[in-house]
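Showing chain A:
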Amino acid sequence: MKYLERGYLEADELPPFPPEERINSKKPVAYIECPQSIPCSPCYESCRFNAIEMENINDPPKVDYEKCTGCMACIRVCPGLAIFMLQVKEGRGYVTLQYEFLPWLEKGDRVRLYNRRGEEVGEGVVTWALKPERNDRTQLVTIEMDKDLIFEVRAVRKR
Partner candidate 1 sequence: MVKERKIVCRCEDLTEEEIIHAIEEGYDNLESLKRYTGATTGACQGKGCLMHIIRILSQKTGKSPEEIGVTTQRPPVNPVPLYVLSEGDAE
Partner candidate 2 sequence: MRLESHPIVDFERGKEVTIYFNGKPIKAYEGETVAAALYAAGVRVFSRSFRFHRPRGFFCAIGKCSQCMMEVDGVPNIRTCKVYVRDGMQIRTQNSKPDAENDALAIFDKIIDTVFPHGSHYKKFNKSRKVREFATKQMRKLAGFGNPPKSIPDIETSYEEIETDVAIIGGGPAGLSAAIHAAKYGAKVVLMDENNYLGGQLIKQTHRFFGSARHRAGTRGIRIAQILEEELRQYENVDIRKETKVFGIYGKDVAAVQKDSKLLRVKAKKIVIATGAYERTLIFENNDLPGVYGAGGVQTLMNVYGIKPGNKGLIVGSGNVGLILTYQLMQAGVDVAAIVEAMPRIGGYFVHAAKVRRLGVPIYTRHTIVKAFGEKKVEGAVIAQLDDRWQVIPGSEKEIECDFICVAVGLSPAHELLYHVNAQMKFVPELGGLVPLRTRYNETSVDGVYVAGDVAGIEEATAAIMEGRIAGIHAAITLGYGGDEAKKELEEAVKDLEDFRAGPFGERIVCGLEKCVLEKEVMI
Partner candidate 3 sequence: MRVAIIGGGVMGLSTAYYLAKMGADVTVFEQKYLLYGASGRNSGGITPMIDKKELIPFAVKSLELYDTLPAEVDFNFLFRKDGYIKVAASEEDAEKLKKDVRMQNELGVRSKIIEPDEVREFVPDFNTSAITLASYCEDSGVIFPWPVVWGLAKGCRELGVKILDQTRVEEVVVEGGVKGVKTNGELHKADVVVNAAGAWSNEISKMAGAKLNNRVVKEEICVTESIKPYLDPYIFDVTYGVYLSQSARGEIVGGIVGSEVEEIDTRSSLEFAVRYAKRATQLIPMLKGLAMLRQWAGVYDEGRDGLPVVGFTEVEGFVQANGLGRHTGMIVAPAMGRELAKLIIKGENPNLKPFSPSRPTIA
C-alpha cells in the first residue's frame, strides 16, 4: 500500500493492462485505477455486460477486458474519477477521462497532459467532449495523444 504514502500508483501497482489487440480495437476499453478496498460499487452496478467483477461492495473492481464493450456507462458514474477509457487507433492514442473544471473543453481544444504525479508530459487535442450538462456536470472528454502516453496521462488542463 505504498501508493497511500504518495497519492499515485507506481508501475508495479497498476492493474494489468488490457491486451494490445483489445486496445487497438474499434471500441475503447475501461481501465480502472482503484486499488483500495472502499465501500463503492456504482461502476459494477452500471455495467450491463458484467465486465466489472466485484466480490462485495468493498472489493476493488476488476475489469474483464474481453467483456468490456467500451460503452462508458461506468466512467459516467465513477465518483473517484478513477476510470479511463483507453484506445489506440491508426497509431494515435486516445484517453477518455472525466473532467470537472472551467472552462469546459470542446472538440479541437489543445490541452496540457499530466501524468499521475502531476508532471506535464506533453500536449493533446480534444477529439470528443460530452457536454457537462449531459452528465450532471462531469464532462467526459477524449484526448488524442501519442500512443505511448495512454498509460501515463491521467489529467489534462486547457492550454
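One rule holds in what follows: contacts are C-beta pairs under 8 Å (C-beta built on N, C-alpha and C of every residue); 3 or more make two chains touch, one makes a residue touch a chain; residues count from 1.
If you want to know what made the cut, all candidates are chains of the complex that A comes from, given by their letters.
The structure displayed is predicted, hence computed values, not measured ones.
Enquirer: Check 1, 2 or 3 against chain A and report the one that touches it in the complex.
Expert: 2
Enquirer: Per the contact definition, I'd like the list of chain A residues that touch candidate 2 in the complex.
Expert: Residue list for chain A touching candidate 2: 1, 3-9, 33-42, 45-46, 56-58, 76-82, 100-102, 104, 114-119, 132, 136-138, 154-155, 157.
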